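Read the structure below first, then the notes.
Here is subunit A:
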Amino acid sequence: ACSGDSPNAGNKNASGGATFLTVGMPNGPQTENHNPFLGTSAGASLGYRWMLYEPLMMWNPVKPADPSKPWLATGAEWSPDFKKVTITVRDNATWSDGQKLTAEDVAYTFNLIKTNEALNSAATPYGEITASGSTVTVTFTNSMFVYKDKWLGQTPIVPKHIWEGIKDPATDANKTPVGSGPYTLKSFTPQTTTLSVRTEGYWQDLPQVKELRYTSYTDNNAQTTALSDGSAEWSFVFIPNYKTVFIDKDPAHYKVWAPPVLGIHGLYINTTKAPFDNVALRKAMSMVVNREDIFNQAEAGYFHPLVTSVTGLPSPAGDAFVAEEYKGKNQTVDVEGAKKVLADAGFKLNGTTLNDPSGKPVKITLTDPSGWSDYQTSLEIVKDNFAQIGIAATVDKANQDAWFRNVEEGKFDATFRWTNGGSTPYDIYQTIMDGKVLKKIGTASPGGNFGRFNSPEATTALAAYANATDDAARKTAMNTIQKIFVEQVPMIPVGADNIGMAYSTKNWVGWPDDTNTYGAGQPTQANALDVVLHLKPANS
Partner candidate 1 sequence: MTLSQEAEAPANEVVLEAIGLTKHFPVRRRLRDLFNRTHDAVHAVDDVHLTLRRGRVTALVGESGSGKSTVARLLAQLYPRTAGDIQLHGQSTKVRGGRHFRQYAARVQMIFQDPFASLNPVHTIRYHLTRSLKIHHNAGSNAAELEEALTNLLTRVSLTPPERYLDKFPHELSGGQRQRVAIARALGADPEALLADEPVSMLDVSIRLGVLNLLRDLKERLNLAILYITHDIASARYFADDTMVMYAGRMVEGGDSETVTQTPAHPYTRLLIDSAPDPDRIANMLGDHADRGNGEPPSLIKPPSGCRFHPRCPMAMPRCTTDLPVRLEIGDKPGHWAACWLYDEATVAAEKPGSAAIDHSPEAVTVADHAHPEEVR
Partner candidate 2 sequence: MKFLVQRVLFYLFTAWAAITINFFIPRMIPGDPVKSLLARFQGQMSTDAIDSLYVLFGLDKNASVWSQYIDYWKQLFQGDLGLSFTAFPSPVSEVIGDALPWTVALVGITTIISFFIGTSLGVLAGWRRGSWIDGLLPATTFLSSVPYFWLGLLAIYLLAGPDSFFPSSGGYDGAYVPAWDQYFIPSAIQHSLLPALTILISSVSGWILSMRNMMVTVAAEDYITVAHAKGLSDRRVALSYAARNALLPNVSGFALSLGFIVGGTLLVEIVFSYPGLGFLLFRAVGAKDYPLMQGIFLVITISVLVANLIADIAYLLLDPRTRKEG
Partner candidate 3 sequence: MSEPVLEIKNLNVDYGLGDQAVHAVRDVNLTLHRGEVLGLAGESGSGKSTLAYGLTRLLAPPGVVSGGQVIYHPEKGDAYDVLGLSDKELQAFRWAETAIVFQGAMNSLNPVHKISTQLTDVLAAHEPQMSSHSRTARAREMLKLVGISPDRMDAYPHQLSGGMRQRVMIGMALILQPQVVIMDEPTTALDVVMQRQILGQLIELRERLGFSVIFITHDLSLLVEFSNRIAIMYGGRIVEEAQASTLYRESLHPYSAGLLGSFPALRGPRRELTGIPGSPPDLKGMPTGCSFHPRCPKAFDPCADNIPVLGNPDTPDGATRTVACWLHPVKQPVS
């Protein structure tokens, strides 16, 4: 073949002067689909949708309480009840086809989502959407307080002139994406997607990374291998024993950074089942869970960052929200304390068996899908921990679908699961305690409250927090929520979600880390674009 017209000519760059960045995700072969609204698209799965399309604001989930950075919008003014927002759209942004990005486009995008229920994945309660000049005004039927940052920071803005012509935006693969981001699509294959930087028209300085190569690896193993042999420079993947497997391969350059966000994992307990309806028992259980062990053995010492605060809020993301009375109060393993709590509540420890006040031995089945190895490991550890206070635990490696159904229907004793995440602790607590989504055992409650925690007080406080019009009211509500959480132990928090990354500084530097927490590291997050814009060649 004539090398001149080959698409591959000169692609195998020498590693010297880095011009491209290789990004990997362990998500298997992709199908060409650049629809920015769909979580199932290749763009979302690998994360490059944020390199093509931009949000209005750049929100940093590592520091959720910090104000968002203006991006396509130069500012957003919320009404006190958070039911109306006025957005000012920047005037120097252009689409990659050269057309100017206007407030019309922004309004069109919101309208598109509003009118296509299938695209409204955050269930945003849109009201009126109007554009005038460079501003867009949007009203909502509910308070947007807890959703505002995600909404602004995670809604890709699309060009009206293109999308008007798309018949069904929910089922369109958007094969020739036109966005406002600094990159354009160069090539797509099921394995690798390549983006190249725009030549002109980007509203700020173009990134120094000239080309982004997103490779989709089949599974975690392949991804890890790629990271450790340098063929992937940036990824988000669970690496067991990451020090040996990854870092040690090139300690100078290979790094892992996994900051927590406001979303946690923990052991949900079925609060309707005796004896677990007894708060003392739940409290005692929480006191013996060795989070440290779970963090180190199940999560490889980094993946689900330890949640130490008794409020279940991870640090530093949740620090701003922790109630005064719980500041500095941390979870510790306290077997003796737990025994005491139990004894006080009428439980009896006979040798290695704990009997509940009615005299029955306490048994518990810990369940999680068989393929989820970190959860399974966590359960094994929890099982051992429980044995210390005489609770006989068995680990059930369930089928994933059955587990899903059983958890939603409340048919379980205890299970490891995650909560929703967001820009405030609301999402965490709502998933665990919200009475609005409480269902009878046997009826699915997909929205949360799997442990059937019935506390009208908590429900009220959650609603108060979401709809409050001033900070003080919010603070009060949050404190109430945390108090209930700490005292009632509806769930045993263990670790946080992370939006971290494994990366290499061999070719590129400027990544966020503990010293510079300007954004989340996960390449599929919206602020991955911010990360890429921060990167500089290592040897310059």
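Keep in mind how these were chosen: all candidates are chains of the complex that A comes from, given by their letters.
Keep this in mind: a contact is a pair of C-beta atoms (placed from the backbone, for glycine too) under 8 Å apart; a residue touches a chain by one contact, two chains touch by 3 or more; residues count from 1.
Note that the coordinates shown come from a computational prediction; the quantities given were computed from them, not determined experimentally.
Here subunit A touches, in this complex, candidate 2 (chosen among 1, 2 or 3).
On subunit A, the positions that touch candidate 2 within their shared complex are 1, 3, 6-9, 11-13, 22, 28-33, 35, 38-42, 117-123, 170-173, 187, 189-192, 194, 213, 215, 217-219, 222, 225-226, 228-231, 249, 263, 265, 369, 400-402, 404-405, 418-422, 427, 431, 446-448, 497, 499.
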